[in-house]
Structures are given as structure tokens and as C-alpha cells.
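One chain of protein is taken out of this complex; the other chains stay put.
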Amino acid sequence: MQDQKLAKQLMKKSKTARYERFGHLLSLSALLLIMAIVLGIIIFIATKGLSTFFRDNISFKDFFTGVIWNPGTKTPSGQQAVGALPMIVGSFLVTILAAIVSTPFAIGTAVYMTEISPKRGAKILQPVTELLVGIPSVVYGFIGLSVVVPFVRNTFGGSGFGILSGTFVLFVMILPTIVSMTVDSLKAVPKYYRQASLALGATKWQTIWKVVLRAATPGILTAIVFGMARAFGEALAVQMVIGNAALMPHNLVSPASTLTSVLTAGMGNTVMGSLQNDALWSLALVLLIMSLLFNLMVHFIGRRGAFKK
Amino acid sequence: MNRTQKQSQIAILLLRLIAALVVLILAFLIGYIFITGLPNVSWKFLTSPAKAFTAGGGIGVQLFNSIYLLILAMIISLPIALGASIYLSEYAKDNWFTSMIRTAIEILSSLPSVVVGLFGFLLFVVQFNYGFSIISGALTLTIFNLPLLTRNIEESLASVSDDQRQGGLGLGLSKYETIVHIVVPAALPGIISGVILCSGRVFGEAAALIYTAGQSAPALNFGDWNPFNIDSPLSPLRPAETLAVHIWKINSEGIMPDLTQVSSGSAAVLVLAILIFNLSARYIGRKIFEKMTSMN
Amino acid sequence: MLNTKNKSDRFIYHFNPEETEITMQTKNLEVYYGKSLAMHNADIQFQKNTITALIGPSGSGKSTYLRSLNRMNDDIATVKGQILYQGVDINQPKIDVYEVRRRIGMVFQRPNPFAKSIYGNITFALERRGVHDKRVLDEVVEKTLKQAAVWDQVKDNLHKSAQSLSGGQAQRVCIARALAVEPDVLLLDEPASALDPVSTQQLEQTLRELKKDYTIIIVTHNMQQAARLSDYTVFFNLGEAIEYNKTRKIFTRPKIELTDDYVSGNFG
Partner (left out) sequence: MRRRTLVKWIIVIVVVIAGFGAYEARSKTATNQQSITAVGSTALQPLVEAASEEYSAEHAGIFINVQGGGSGTGLSQIESGAVQMGNSDLFAQEKEGINPKGLVDHKIAVVGVTPIVNDNVHIKNLTTHQLIAIFTGRITNWYQLGGPHIPITLINRSQGSGTRVTFEKYGLKGHESAVAQEQDSSGTVRQIVSSTPGAISYVSFGYVNKSVQPVSIDGIRPTESNVMHNRWKIWSYEHIYTQGAPTGLTKKFLQYLKNNHIQTTLFNKLGYISVKDMQYQRTWQGKVSKGSGE
């Protein structure tokens, strides 16, 4: 008798269970909304970008190996002038270089902010890095134009416009993103990891290097991915200092261009549905695929690094 | 002193140097913006409307637009990002599908903002017929912001110790209640950093807004706060050039004689506005955090 | 992998249900993580108003077993078999898991006060269940903190953050928090492992007091603690319950050699 009463009580669906269902559905629908947006944009770009190849009948080979970009016209050798290789190389170089330069700086700064001098870090560095995120690209571009380009011109020669200047500007632009995300992941490493390591007689540096940074590796990699994503997607500032010429870069100080800058510059001047416009969307698609590859690569490296602990 | 200790000291010295160098670079940047910009800032500059081709234009409307657009974009994107990140960090199973979703969100954030802007233009401005308006701009910024905001919040949630979740569940509370009332408040400082980071991007974004919120800033009637009137500052259906777009516009096509002054002044004001916004967001966040964690 | 032993390697004490009141009981319980079997062979009965200690080396399945009792393993493992709570099998999908966990409370290894005040920690779950009457809440706070023997230390600072408390105090606030929702059974997962000896002693004293009103099941690494505190003891090894008996018998005349080895410190 009593058992059955209890069983009944236990089987009644409680208010809590209803809360749970509600919350689960609510958060799921938010995620589904984001997924819908992501998918929407990906499909949008894919259909637009692929029509260059399927509607305008441009061959993949011309697009990915050609070096002359002037959609709608023919190259001297008679192919369609839709060679995106210079931009692909430009984007690739500038992003990789910027990430390589800023990663040690960003990690160093983040470690300083969390492990060495958290007080000063929280007081000065954090607000300053957050401030930098909000400076419009145009302002970065103009500072780049009036400071970085002359510096590069006088130090390394050339006109000053090129991959190197682009790298310097991007370095500063992606630094705040990487720093602040790295700080978050360093903070997420439990305190007792550090205490345990110090207690074992490890020096502070050994603790940081072998314990804290190792434990935070996945988070740091995410931070780098987002930093590279920003570098990839950045247009206005890079465009002003890289020279924005659709040429194969033959050194770091010769004018080059990136996918994004050509895309941004050209969008307003072309007509939706024309070959010129479709070709620009193809660049966006290439950008998407390249950033996917980057992403996979970084995570792959991360996973291997994590296993080696 | 032995070798490892020496090594440690050298490494830490190196870290300090790196941090100092970064501070130097940042200080230079901000100093540059302020030194070239602040002398051009006056009360009149802050309050008067912009002029298209004569000297003496201000940035009053643009400043208001930036802030209003930011608030609107945050009101829309924060709940979505919070919900999605709760799902990703608390409910989603750790399998290939989840990591595919994460990757998709991450690659979305690498799209140049002009692409997001054009998508917003075709969807909101043309398809939904919202026109060049604050609401189109805010929705586009939401798309632009969601990836970074979601990942940021997810990281902050993940940094809350599992013990806290267990504690909630052990009391017979649902996962959802545990998340909303225990995990989210504990993650609040991290969430606020994320919001500030994204707000900065909204403040500084130009390319995504050119095609959506537009690049004109018609004079507003600051006596009329009825959002249904088109010249009211609160109207979500009016075009709204933000400060960053203004800087972009006058630098690219501006023909007013005092272009450099207006441009550098605007940049300084923008940086100041971000500074004030960040400080107050942090202050309010701390107050909320204190209230949530100590009161009852 | 698990060794499967024959029956004679194990000894499980059985109560006579006519004479003793059994609060909880497990039958044919099997816990899988993914595909691998983590725990089985543990048909144990828990007598009302007693303290039962679960001991055994790390990875012996004792924590897994404990966490299955109020279905805290739902998300991470597959649990098969019966878990009887006052005769009702609570390991079935129809059962409301939240009500189960309210009645079978749990205290964890590391003190985990929420980022709220002491007062807020204790009243939180009640408020979520719709109790908002200030007088009732005040009473519950006082009563549970007294039960957990921490009232005197914190009564003047009830609105201070609970996370600023010392480990021992925090752990007892966590016990008070668990008591606030009026459970029958209290599961404790190595509650003293993060505490200093004095706090541990106080905690044990508290648990002895609580035994009058609650059925207590505690996982511990500390054999002296099990011997001092509990009425019954289960010895786990390699995912099975090897021996279950009165605590005195386990520590003086264990029936299984393995248990003897373990309690006398020869392995583990």
C-alpha cells in the first residue's frame, strides 16, 4: 500500500522536470537558430560561388591556377581572366605570418596577465586590449598607411606596400582577440594544477610551460583559430597597406592582395548575377573553404599536441 | 641558485618584456589616436550633425546611432548566443556532430564582414523590406557577432567547475535550473568579457553596416522619443550611419575641407566611447555579480 | 577488465526484512561506461538510520556504485538492474529523477558551495521548488545549519559568500544545503578527503548525530574513518562488492582473504 503511494509520488512528473524540458528546448532552439543562420550563409555563398563554374562555365583549373584576375576579359593566352591564385597565396601568407608573429606575443601577454601579475594585468592590459578590438579597421588602415608603410619602405625597401606591412597591421589587429580568449582559457585551468606542480618543486616557469599551457592548449588553439579568422576576414585595413594588386607576391615587400580585399573592393562595382559578381562570390567560397582547412589543421595539431603530454 | 631556477627567472623576465612591448604598442596606438584626434573634439563637435561638404560638421547623430545600434544588437544576440552556448557546453554530447557544429560556427566568423553585410542586405533590406534601417543593421550585426559571442560564452561556462553542476543536480534540481542559477552567475565575469569584446567589434564595424544600416544620418528630432515616428531617435526603421561607418565614409569619399580633423576626432571619440562603455559594462557586471552571489 | 570470481570469493550479508527496515537496496546492478562494464555484483541492503561505509582501492567501483544510488550517473553511464528505494524501483524511466535526488541527497568530495551567500546556498533549492516564505526559509536555514553543526560559526555571517568559508565549514554548509530539501538518505562521496583532521573529526561527529534521522551511505578512503564511524561496511574491489558485513566484523574477522589484505594494509 505504502509502496504504491510512494511509487506514485515518484512517478509524478515534477515541476522540475518540466523546467528541464523547457530549458532544454529553449537552448536547443537557440542553437538551431544559429545553425540555420550558419547553414543559410554557407548555402548562400556556395550557390553564388559555384555558379561561376557551373553557370558561367569557368574551369576550376583557370580559377585556381590562373594568375590574372580581371573577370569578364580574356588573358593574352585566351583563357578567362579569373585566376584567383595571387589572392589565395596573399591571404594564406598574410594570415599565417600574422598568426605566427602574434601567437607568442599573445600567449606571453596572456600568461603575464594571469600567472605573473594578475593585478596589473586586470587593471591595465585587459581594458586596453578590449579597447583595441573596437577601433575601426579604417583607423588601423590609416595608421598603417602613415606609420607602418613608410617604416617598411625605409627599412626593407620597395614601395612599402606588401605582405610585410599587412602582417604588421594584422598582428596588432588580431592580438586583442587572441589575448583575451587565451586569458579565458588560462583562467579555466584549475588552481590546484598550479599548486600541485609548485608543490612538486617545479619552478614557476616549469609550471607555466609544462602544466598551465598544456592544460589550456585546446582553448589557446581556439583563440588562435579565431585570431586567424579575424585576419582572414579583415579587409579595409589590409587593403590599404598590402598594395592590393592582384599579382603573385615575389617577396614580402612587393604589392599583393588578399581574397577579402579584392572581394570588398569589387562588390559594390559589380552587378548581381554577372560573371564579375559571381567570381567575387567564388572568392568568398574559397575563403570559407580555406578557413575550414585552417580550422581542421589547427585542431589536428592540437589533438596531437594534447596526446603527447 | 640552480639552473632550472635561473631558467625560470629568465623566462619570466622574457614574459615581462613581451607584456611590456605589447603595452608599448597598444599605448602608442591609443596615444596616436588621442593626440591626433582629441584637439578636434569639442562640445559642438559632439552634438552637431555632420556636414556633407562644408567644414564644421559634428558627429552627434552618429555617436547616438552607434550606441543605440549596439544596444539593439546586443539585446537580440545575447539571448541567442547564451542559449546556444548553454546547449553546446551543457547538453550537447561530445561527438563528431557537436564538433562539426562548433567548426561551422568558427568558420562563419572568418567571413569578411562585407559578405555578412551583403547577406544581411539581401535578406533584411530587400527580402524583408526593412530598408536601410537600424533594425536591418542590428540583425546583420547579430549574425556577425553570434559566432564569437557563442564561443566566448561557451568557454566561460566550461571554465565553471563541474563540482558546481554536481551540487545543483545533487539537490534534485534540473540541469537547466542549475545552469541558469548557478553556472551562468558563476561564469558572469567571463560572459561580460565576451560581451565587451563583441561590443567593441560592433562599435568598430563598418563594412557590414554600409549595406544594411546605411551611410546616411538624417537629422533626428531629439524631442520626439516615440519609436513609431521616423525622425525619432528610437525609431528602428530609420537609416543610421554609425561612427565607424562615418569615419570610413569620409575617408573614402569625403570632400569636406576639414576631413582629417573630423576623421581623427571621430576616431578619438569612438575610442573614448568604447572605453566608457567597457568600464560601465564591467561596473554593472560586477554589481550584478555581487547581487547574484551574495544577496540571497 | 574484470575478473569474474565464483560465489565463494564473496560474502554479502543479508538482513531479514521481517526484522529490519531496509531503506535502500540494489539488485543485479550493472554500470557500464560506454561498452565496458565498470561495476556489477553488488546486491546490498541498507538499513534505516545506520551509517554504511563503502571502502576499497581507487577504481574499485565504490563511487560509481554510490552515484548510481540517486541516479547521478544517468548522463555518463548506463545503469542496469534494480535500485529499490523503500521497495520502489527507482531505476526506471518513468521515475522522476529530480524527486529521487531530493529524497536521496548527495554531498561531494570537494566542498562545492555555490557562488551565493551561505543563506542563499541553503535556501536555493527550496526557492526553486516554490518556497518563498521568509519565515519558513529562516527556520530551515537555522535548523539545517544546526544539524550540520556549523550554526554557531556562521550565524552572524549568513549573508557572506559561502565560497569564502574554510574547507571544513564549507563542507558542512554543503551538508546543511543537502538537508534543506528534507531527504531520507544522505550519500557522501569521500566528504572528508579535502579536510584537515580536526574538521574531519567534527564532520564525523555531525554524521553520527544525523544518523538518528537519516540513512547515511559514505564512500571513504580512510579505513580508520570507516571503522570509527560506520555500522556496516562494504568492501569493493575491481568493480564488485567483495564483502558486506557489520563494520566490526569486517575489521576484525573478515570472511574473505582479500578483505583481510586490504583492511590490514597489505594492498591497495
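In order of appearance the chains are A, B and C, and numbering begins at 1 in each one.
The working rule: contacts are C-beta pairs under 8 Å (C-beta built on N, C-alpha and C of every residue); 3 or more make two chains touch, one makes a residue touch a chain.
In this text the structure is predicted, and so the values were computed from the model without any measurement.
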item	value
Selected residue (touches chain absent from view) among A:Gly108, A:Gly121, A:Pro136 or A:Gly243	A:Gly243
Listed residues A:Gly72, A:Pro104 or A:Pro190, member touching the removed chain	A:Gly72
Absent-chain contact - pick from A:Ile116, A:Ala265 or A:Leu292	A:Ala265
Contact set of subunit B toward the excluded chain (per top definition)	52-54, 125-126, 131-132, 210-211, 214-216, 218-219, 224, 226-231, 239, 249-255, 259
Hidden partner chain, residues of subunit A it touches	68-73, 141-142, 145-146, 149-150, 159-161, 239-240, 243-247, 255, 257, 262, 264-277
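The definition used in the following text is that only the chains that are shown with their structure count from here on.
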item	value
If a chain touches subunit A and subunit B alike, it appears here	C
Distance-maximising chain from subunit B - centres being C-alpha averages	C
Top chain pair, ranked by how many C-beta pairs fall in contact	A-B
Whole-Å gap separating subunit A and subunit B, where each centre is the average of the chain's CA atoms	17
Chain centre separation in whole Å, for subunit C relative to subunit A (CA means)	48
Where subunit C touches two or more other chains at once, by residue number	98-100, 128
In subunit B, residues with contacts to at least two other chains	161, 172-174, 177
Complex contacts: residues of subunit A adjacent to subunit C	2-3, 6-7, 9-17, 20
Residues on subunit B engaged by subunit A in the complex (per definition of touch)	4-5, 7-9, 11-12, 14-16, 18-19, 21-23, 25-27, 29-30, 32-33, 79-84, 86-88, 90-92, 101, 103-116, 118-119, 143, 146-148, 150-152, 155-156, 158-159, 161, 172-177, 179-180, 190, 193, 196-197, 199-201, 203-207, 243-244, 247-248, 251, 263, 267, 270-271, 274-275, 278-279, 282
Contacting residues of subunit B [partner subunit C, same complex]	161, 163-164, 166-174, 177, 181-182, 185-186, 292-296
